[in-house]
Structure formats: structure tokens, C-alpha cells
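Missing here: one protein chain of the complex. Every other protein chain is in place.
Every chain is named by a letter (A and B) in the order it is written, and numbering of its residues begins at 1.
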Amino acid sequence: MASVTTRALTKTYEGSEKPALDALDLEIKDGEFLVLVGPSGCGKSTALKMIGGLEDVTSGDILIGEQRVNDYASRDRDIAMVFQSYALYPHMTVFDNIAFPLQIAKVPKDEIARKVEEVANILQLQALLHRKPGRLSGGQRQRVAMGRAIIRRPSVFLMDEPLSNLDAKLRVKMRSEVAQIQRTLGVTTIYVTHDQVEAMTMGDRVALMRAGVLQQVDTPDNMYHAPANTFVASFIGSPAMNLFHAACENTADGAVLTLGGQKIAVPSAALDRYPGLKDRASGPVIVGVRPEDLEDARLKPDHPTDQVIEAEIQLLESLGSDHMAHVALNATPVHDDEELGQEDLDLTTGSHEGICICRFSSQSRATRGETVRIAVAADRLHFFDPDTRQALRPLGD
Amino acid sequence: MSARPVSSFSKTYGHLWFVLPGFAFFLAVMIFPLLFATGLSMTNWSGLGNDVSFIGLANYVEILTHWPFYRAAMHNAFIFLAILVFQHTVGLYLAVLLNEKPRFMQFYRTVLFLPVIMSLVATGFVWTLMLSPNIGLINPMLEKIGLGFLAQQWLSNPTWALIMIIMVTAWNSMGWAIIIYLAGLQNVPEELRQAAEMDGANSRQVFWRVVFPQLSPAFTALTVLTFIGTFRTFDVVYVLTGPLGAPNFATDVLGTLIYRTAFGGSSFSSADIRFAFGVAMALLTMVIMAVICWGLIRILRKREIES
């Protein structure tokens, strides 16, 4: 068991000026499950491969335990990796695939057999041990890949999108299984994914990256409730947080937000979470509000009346448990995530009109085309600097 | 962790350890002798004794006026052209017939490819049995069916001897053409033919307009293969008409000429052995063949892209 530390880890590929990974500082504690998440091309896989010794380090350090391993070969780092393609050896049986690390380490045959048995039991592979990988289903291959990784009890597991080749249903199942195996074994794990749901559900902590730069490392809860910038805010959570340009005005007893011509009182709870908002007298801000913090006002008769806005419902999607109401706000939306931006384009009708997604309870009787009053949970609003896009609170909070 | 860090040198060049043993063999058997031979080709060494002096490119200059070299090269060229035509007509036609999946196709295919795996020495003896003036079977056969007037001294008539060399080479190499063209034909998508048939093309038009252009990679491969094969002809001539290219050098090819010049053949006095001169011929042949090969591939590949 060991911790993993990277210090200013940087990778610049030949023929490219922009680093694929820019000064990554991470500290992963012994036994911790850290998820590296981000859109494709953000450098998360590069970071993982460098830790695994599959990519050379341009600059910076990698430490496993106390040992700087920059120049160590993969086989000397005491790590195991699960690849996206599983990388099962096609010419070996499941047994030999799982046993391979032990065979290489010249472990006695009977001990190998015992350990493979043990691992096969954990992963329910007993019946498949004599098959070749070509005759396994995707889920079974995934298990074999896990088996090969855990049999050796390495100091560190590296997992590179191990579930992305599975169908949706199996993915949910394997998600919990992988997390549970990791908790049982207590092996330090770095898990790369582009799926924020996996990141939120599996990780002890989540590290979100973008264009080679680390955006925020924190527990899933903090990532969700205290995003460091608009990119984190829009990447974590589905549907994404609504982000709009707005104006803020500080008054004697709190602040007032003007969003698309409508005013929302900002209670002190929100100001406490974003003290930066208090410091600036008045002016433009980016405000973020999660869909679940927007409710049909008719269902919340007690809601403070100064925290309500009105908008017309353009589209209503029923999920059974909730209704997703797409309402039009006369405010400029902020897109900080290319993928989400693409999606939003289809729904945006006017150039200045932003679509805001609200999660109404299933009791809501709102209909399409109707102008509804929406209760804003204003104490849970998020505020960002419109220039730097950073959250309006001290760093490291 | 008991490991040592990996040096950046071994990171960059570590894989060369895998190349090294093969390279050592290659160096000792191919590169070094080739350089050695290049050096030798600029001397007058006969292959025996210690009488060696450097004569520069004199051997190469002499080759340019060495009549037997041109005669042998002409014979090679003649064999090449004849085999080329044979492969692209008979070979192609047989491949087309086999591609129609006749009954016993597997049998035909197996048999027609069989000579390819036989040694040229064995091939030579097989045809000695048919053509030899003593034990040959063709002549008695012709007599028996009343065509005795066609009987020939197949291997001692200058014209017929070369034709027979070509025939035997064709026998030995026909399998290549069939298998290569067959593989090409099987790669032609069925939809392409069907589309052409829908467009009203008859089977001949379908073949020449649609299928044949798809075969250009096979055409290229076969042409180059035939070129290399025929210009290296040695074994067949050696077995059928001897190292002298009998009768009277009518079947002398570059292979036998170089062999005779460098090592001496039977009934060839050792005074005529000029090793360095033979090596020069071999090297010059190699260079010319490499250039022609390169040109052939370039021209044929270009044609492939255009069609």
C-alpha cells in the first residue's frame, strides 16, 4: 500500500507547444479512491499513463510512497492497471490471464492455483477459467481484467475508463462492484473516466481536469456544492447547473440579484458561502443555480416572495419522478463546457434568451407554454467572477 | 521496491537488443560479404592464388563490351517477357476459371500450385525425363500417335532449347499466377459485378471494365515477382542444359554466365575463371535489377491509382 504524489507533473508531446498535462499537483492518500475526470483530451489519461510508466515525464515528479519513480520501468512500480480495452492476452485462458503476474513473479504453481481460485470466487469467474477471452462477454472480460489487477495485491491500481465499453445497465452494476472491491482491498486507486456520474458515485475524492489543467480536487459533495469555477459547476451534475450573466447589487441587508430583468434577494446564507460577493460593491456576476433548486412556486406556498422569478415553459420533459421544465430567461447563458454547449444550442431559441432547466416535483401541474412562477432556493445560489470565472470565495475553501 | 531506475539511453534504445542478434547474422552474411565483393570487383583477382591488384572500374567498363553478358541478358529478357505474357494470359484465365468455383476446384487448385513448392532441380529432372534425347518420353509419344515428324532434339536445337527452358519455367511458376490472381479475384466485391450487370454490361464487359481494373495490385505483384524470378534463373538451365547454357550458349543466362565466370563450370578451363570479373557482373546485375524493379513498381503503382 502506498500513497501517490505528483508534483508539477507536466507532459508536452513532441511537435506541440501546449502541454497535454500542465503542472499537475495531486496527493492521493494510502488506500484512497481518487477519480480523475474531465472531457476527452483533458490530460487525465496522460496523467494516468505517466503514473503507470507508460509515458515519459517531461518535467515534474511522481512519487509512489516516498520513492520518486519517474525513471522506473512500469514493472518496478508495483502497480496494476485495468485498461479501457481490458488488454486481455488473447492467446491465454482466463486462468492464465489472471495468473500471468504471478507466473512472471515465479510464484509456486500450487499457490498460483489457490490465489486464482480466490480471485475467481470474488469475481464469480470460476466457471470461465478455461475459456479464452474471445469467448467472453464484455462484462466477463472486465472482470478478468480486474482479476489480473487484484491478484498481485499491488500498491496502486490504475484504471483507465474500465467501464466505458460496457452497456449502460452493466455499467451501473460494475460501478458498485469495482468500488466495493477497492474498499475491501483498501488499495490506493486512481480511476480515470469521462463520466461525471462514475466520478461522483465511486470516488473518495474527485479531480476534475480540463485542457491539461487541474480544476479542482475535492470530495464529490464539495465538487457539487462548492465548485471552484464555472467549468466545474457545469461539468458536475446532470442536468448541468444553469449559469447566467447577471448583475448584483449589495444593499444594507444583503444583496439583490438581477437576472433577466427579474430581481432575486440573496440571503445571507449564500453570501456566507460566497464572501467574495460581499466584497464587491455591485456589478456583473455569473450566477449558477442547479435545476433542483428551482421549483414550481405553487408547490411551495411558504417560499419567500422575493426569491421567485417568472418564466415561460418552452419544453416539459417528464421523468416520472420529476418534470424537467425548460424555461426561457431573458439572460445571457454562460457555456463553459463545449459538449454541453453543443446540446444547448439546439434548444436556445433567441440569441439573448437563455434556457434554464428546472426540476419540478412530479406534483407540479405546469404545462408547456404556460408562464410559471419559479421558487428559487436562493441560499443555494452559486456566484462566479464573470472575467476569471472563478467562484467568488477564497481559494482552498 | 528493489528496482533500479531505467536510464534514458535504454528507454530510447532498449528495444535494439532485440534487433542485435539478427543484425549480427545479417552483417556477417550479407553486408560484410557485399562490401567485400564490391572491393573485389575492382581487382583482377582470378579467385585462385595471390595475384591481386587494384584495377578500379576496369571490370565494369569491360562488361559494357562483353558480348556474352548481353547475350545472356537477352536470354533473360526473352524468358521474362514470355513468362510475363504466359502468367497474365494463361495464369489469369485459369484463375478466372477457378474463381467460378467449378467442381473439384480444390483439386485443380492444389495440383496447379504443386510445382511451385518443388525445387527447380526436381523440376529440371522431371522435364529431363520428358525431353532428354536418350530417355525423353515426348518423342516416342509423338511417334506413337503418328506425329513423329514433330519430334525434335528439344534440348540441343538452339531455338527449341530456349523455348523448353521457358516452358519448364512456366510449368514451375504458373501456380504463383493462379494463386495471386485468384486471391485478387476473390477480393472483388460481389456488389460491383452485380451493379455492372444491372447497368446492362455483359459478362465480358463486366470482366474487362469492372473486375480487371480491380486486379491491378495482383498484376503489379506478379510482374515484379516474375521479373526477379526470371532474371535469377539458374537451376533450371543448370539441370536441363548445363552450366554452359548448351547448345552453344543458346540458353546461357546471367546466372550461368556469372557462375561460370566466377567459379568455372565443367569443361571450362581454370584459366578462364575470372572471379573478380564475375563478381562485378553480379553486382552490376543487382544494381540494374534494383533500378528496373523500382521503376516497375513505380509505374505499375501509378497505374493502380489511376484506374
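Details
Assume contacts are C-beta pairs under 8 Å (C-beta built on N, C-alpha and C of every residue); 3 or more make two chains touch, one makes a residue touch a chain.
Keep this in mind: contacts and distances are computed from a predicted model.
Protein name for the hidden chain, per its UniProt entry and selected from "Cytochrome c oxidase subunit 2", "Response regulator receiver domain-containing protein", "Molybdopterin dehydrogenase" or "Raffinose/stachyose/melibiose transport system permease protein": "Raffinose/stachyose/melibiose transport system permease protein". Although it is not drawn here, the omitted chain touches the following shown chains in the complete assembly: A, B. For the chain missing from the display, the contacting residue among B:M42, B:I55 or B:A122 is B:A122, taking the whole complex into account. Looking at B:F69, B:W154, B:F249 or B:F275, the residue that reaches the missing chain in the full complex is B:F275. Among B:L84, B:A221, B:A246 or B:L300, only B:A221 touches the chain left out of the display.
In the full complex, the hidden chain is touched by subunit A at residues 52-54, 73-75, 79-81, 83, 85, 87, 89-91, 100-101, 104-105, 148, 152, 158.
Taking the whole complex into account, subunit B touches the unshown chain at residues 12-19, 21-23, 25-26, 28-30, 32-34, 36-37, 40-41, 47, 90, 93-94, 97-98, 100, 102, 107-122, 125-127, 129-130, 134-135, 137, 140-141, 171, 174, 176, 179-180, 183, 217-218, 221, 225, 228, 232, 234-235, 238-239, 255, 258-259, 262-263, 266, 275, 278-279, 282-283, 285-286, 289-290, 293.
Everything below uses one rule, namely that only the chains that are shown with their structure count from here on.
Per-chain CA centroids place subunit A at a distance of 64 Å from subunit B. The residues of subunit A lying in touch with subunit B in their complex are 56, 64-65, 67, 69-73, 75-78. Taken in their complex, subunit B has these residues touching subunit A: 1, 3-8, 11.
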